[in-house]
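For this depiction, one protein chain was excluded, whereas all remaining protein chains were kept in their positions.
Moving on, here comes subunit A:
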């Protein structure tokens, strides 16, 4: 029996055997690239009894539903790294998994393949959920890692928190990219589990201790100190006036004295700021008053001791007074400007200033110069100072802003759509769409191969793509199909429109928490996608009743009305929902004969889009009934050279394909889809919306990033 790639360390016996049995029955899948693609590729996850997890953290199966572009395979490796062990991979179809480990089970891309694959996975989990030896996995996309460094001694770097061997201060964390840039290994144990929302995952992953390397490092530093000893006197890094002929600790702050030469070196390393403390040096006062930390004036104590924040010895308050106003830049928040950094320099602080956005909230914001106000205790930081330099929302509130990645596998977004939202609290202050790099269309291939790869590249509407290629090829070769064939092909596109809109409805329902409606819509999509014309007609009643349910669901109106109103779209269902009767089918001879007239709504919001798509489904049912037969487009035989162009109203709007033939082969192509134009509206559309509303608005657009940038 093959081992499970994501087994958990341990022996499989006793209670673990019971647990493994339970795991085999409790499969929870995180679907990649997403449920919409899985549906479109003909997988009925509900029928297979597969429970889906909304986050990789809750999943034990990574279901790869068909081929992935490279960028998504990289993102999938991050998802894999996030999943808790025992975990396993089920890959359907011919998939290049990129950096992921080899799939535990591979099966053909079909419902039968899915069911048999799940059965095999269950057997594997039952027997291999725990293994004595496990293989570590490092997602290459996770180049970032955390290390700890001393604020005073940037050369002190450790993998784990602790104290600086030189001065005893607590090490502070910082993020670095790339593998061990300091020439020290010891990351074998880390899985660097990056959060799929971008905040990096976890340590403590049954990892081997990195203690030995740390000790080794400490040793190196000790060497450095020793070698310098011979020639020098010793000085306190914080108090240059404290010198001694022998090593020891500073009588003022308790830090280890360092050789003079080294202390001087620090001055060049950007510790100028700390000379500030030197200037404030006062005649050594007797420790009579309350004690405080030289770095953290808010820390006070009646007795000597060390600072709970940085570990430095506390000093008498009188002495620290000078330091309190010296204006240290904040320790960890990214918004600080050089002006806030107090007395310039502070290179060490600058280095860890570039914190990941998510750790900001731990940061204590700038210890700015707090003016002494009567009645307010010294060092009191007003909200104004706390939030100084931070962005201001339109409502006047000042808050930390977070950049949170959403996608490319976010359950509430179209799969493959990768966004970074700047969140101001829970409203969206800014949005950026990271483009998806779709597979390049082949050239120098036969027409039939070209149509197949175009259909594969746009999995949400493969029939429309095939029809588009077919029309462009016909235009290039000057051939025309008989009228009844053209009508049957149009019916195939309409059938796909029904399926595509139902798939969209299923996604919207899932996002809104309407699980039963989502299941119903997905099941209907499966029944329609490959149905014959008479079978579609049989389903018409139940489709209509499903649409009725969707439109009249209680609270659906309040959920969608007024959300994501977009008047600027020029094409597709989104434009038609806003009253622009733009439809490539209008004026197309085939559709004219079927009696096609564009449908429009007025409001242009998410509710209007729901009504629009429901109306289009009903319209497509009528068109198919009128056409009477459905035929998948067959590519014409190509001879010689030519150039052809065709435009087709896909379920998401008009797509245009330019096609050049040379010697009967496709030599160059250019595809334009509605995605780019629609996606360009998104940042403005969702600005200042509440997060859930913003995601609803995006979902209502029905973006298809797979059709991007061909």
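FYI, contacts are C-beta pairs under 8 Å (C-beta built on N, C-alpha and C of every residue); 3 or more make two chains touch, one makes a residue touch a chain; residues count from 1.
Following the convention adopted for this analysis, contacts and distances are computed from a predicted model.
Think of the chain that is not pictured: of "Phosphonopyruvate decarboxylase", "NADH-quinone oxidoreductase subunit H", "Heme chaperone HemW" or "Fe-S cluster assembly protein SufD", UniProt labels it "NADH-quinone oxidoreductase subunit H". For the chain missing from the display, the contacting residue among A:71, A:105, A:402 or A:646 is A:402, taking the whole complex into account. Taking the complete complex into account, A:558 is the one of A:248, A:444, A:558 or A:640 that touches the chain left out.
Within the set A:69, A:151 or A:412, the residue that contacts the chain not displayed is A:412.
By the touch definition given at the top, subunit A reaches the unshown chain through residues 8, 16, 18-20, 22-23, 25-26, 46, 49, 51, 54-55, 57-58, 60, 82, 84-86, 129-130, 146, 173, 193, 195-206, 358-359, 361-362, 402, 404, 410-412, 423, 425-426, 509-516, 519, 553-556, 558-559, 690-693, 695-696.
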